[in-house]
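Here it is: the structure, laid out below.
For this depiction, one protein chain was excluded, whereas all remaining protein chains were kept in their positions.
Right after this comes chain A.
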Amino acid sequence: MDKMPKWADVILTPLISLVLAMAISALVILAIGESPTEALKTMVDGALGSSYGWGFTLYYTTNFIFTGLAVAVAYHASLFNIGGEGQAMLGGLGVALVALALPWPHWGIALPAAMIGAALFGALWALIPAWLQAKRGSHIVITTIMFNFIAAALLNYVLVNILRPVGSMDPASARFPEGAHLPSLADMAAGLGIEWGKNTPVNITFFIAMLACVLVWLLIWRTRLGYEIRAFGRSEPAARYAGINPVRIIVITMLISGALAGLMAINNVMGEAERLVLNAVEGAGFIGIAVALMGRNHPFGVFLAALLFGFLYQGGGELALWTSIPRELIVVIQALVILFTGALDNMVRMPLERIFLSMRKLGNG
């Protein structure tokens, strides 16, 4: 018998965690002499109060969906991929190489090609840690972390020495050709005769991210590969008993995970910056870990959690802009949410389980 109903597990628990995190954040804001209600109002208005705010919130959400899905897929095979950051960086390199390779006539052709580039580079960056884990037993947490640093150094080198246009002082690639510019949601809305989200970075990649959620759900719960991934993740001895090859599962899962992280670059590099810059990922790879944790490694949960973190990012930015709350405090608020929803999950879950158990006993007795 499950300890508590599913809705309590997937909705109530994170919700209570969130409220707790917000309560402590409010105390901190009070302590520095600002008004928590004003702060919350600024955040909500700034992130959700206008199509402009939504445009940014959904842009961040898109990034976090990809990195969150990357962590979630690996998690189902019991692999903790902390390398989303590096894989997304390399994905950016893949996008840039594809976008700059040809004078693309139309984004409809450039997009699939860039997706392949992003996924391939992200996947290959995950392949080496995967191989080391599968064949040598090197722990994937350690290797993926190290590969984040290698990726940063590599990108630095490539941008400064290879991709930087002659004469430019900026360690960034050339601008992508016109035909490789993705339509923003504002463009698409304008096509429908609606004015929405002008000058915001959210673009067509948002829909690709939602599609990715559906595809990941199908992969994990409806395909043979997903079945093998989940079985391996739950019990390696059982997987071997069933004739599932652990090496194969580790490698394939990490390839998929790396590809998903890499695909984030479609959003930030191709959709927003339209060139490759240093530190384009901006920590989204790590936020992905929190998103997957909070979303219970389920694609729909990842979507919701990504939305929440998108809101926190955009709302936090607004807070820094309109109040005297320092930017560092916004990081504190985000950290509190991660702490409560991820790390301190059991603090809420266990009392809840006890409550539900005693309620059931009452119901029975």
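In this section, a residue touches a chain if its C-beta (ideal position, glycine included) is under 8 Å from a C-beta of that chain, and two chains touch if they have at least 3 such contacts; residues count from 1.
Throughout what follows, contacts and distances are computed from a predicted model.
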*Look at the options "Transcriptional regulator", "Acyl carrier protein", "Multiple sugar transport system permease protein" or "Nucleoside ABC transporter ATP-binding protein" and return the one that UniProt uses as the protein name of the missing chain.*
"Nucleoside ABC transporter ATP-binding protein"
*asked:* Given that one chain is not shown, which residue among A:175, A:198 or A:230 touches it?
replied: A:230
*Quick one: say which of A:242, A:331 or A:357 touches the chain that got left out.*
A:242
*Based on the whole complex, identify which of A:218, A:278 or A:321 touches the chain you can't see.*
A:218
*Which chain A residues touch the hidden chain?*
1-2, 218, 222-224, 227-228, 230-231, 234-235, 237-238, 240-245
